[in-house]
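Just one protein chain is left out here, and the rest sit where they should.
Showing chain A:
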Amino acid sequence: MTAALQTPASTVRGDSDDQRTQVPAADHRTAEALDRARVAAARVTDPEMPMLTLVDLGVLRDVAIEDGRVVTTITPTYSGCPAMATMRDDLQRELQDAGFEGAEVRVSLTPAWTSDWITEEGRKALKGAGISPPGQAPRRTGPVALTLMPTKRALTCTLCGSANVKLSSEFGPTACKAMYQCLDCLEPFQHVKEI
């Protein structure tokens, strides 16, 4: 699980090549603590899509130890994501349970979250919960093109696998989802939007 978390090497102390053979004991402890902190942080799930961990969702950007204190960094999926405060509380609680008091949770706005950051594990978990995972996010180079026809996505029904599906709304029960219906088995289902 933690392998998916991209942590800049600079945040891992005692990691430079020439020191590898004789790492001071204190750095060993830090590295061990950092591993434990990452494992704990990676347990936290998204409050709106609890089948996904914050790592699966690509929201947990970093776990580091600064001056003996755990500092985690999260990024919002949408500007108005109402779950940010809960994510922060859940991270602090999980880290506290793992023995890290007073963990700090920072917000990172750059780079902006994209649905491409949802991991393979996360995509499987979404499918397993009956939610259609996002395709590749649009890569824009020029001005945003106006799209007056319904967005075309190659989706299959999460229940019966039929490709005969219809978009019912580009907006769903959470900011990150669109609503679809299968025209064969009639199952309505949610699709995580590409952004």
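General remarks:
Criterion: a contact is a pair of C-beta atoms (placed from the backbone, for glycine too) under 8 Å apart; a residue touches a chain by one contact, two chains touch by 3 or more; residues count from 1.
In the analysis below, contacts and distances are computed from a predicted model.
Its record in UniProt calls the unshown chain "Phenylacetate-CoA oxygenase subunit PaaC", which is the match among "ATP-binding cassette domain-containing protein", "Carbohydrate ABC transporter permease", "Fe-S cluster assembly protein SufD" or "Phenylacetate-CoA oxygenase subunit PaaC". The missing chain, though absent from the display, is touched by one residue of A:83, A:103, A:118 or A:182; that residue is A:83. Contact between chain A and the unshown chain involves residues 47, 71, 73, 76, 78-86, 88-90, 104-113, 143-144, 146-151, 168-173, 175, 179, 193, 195.
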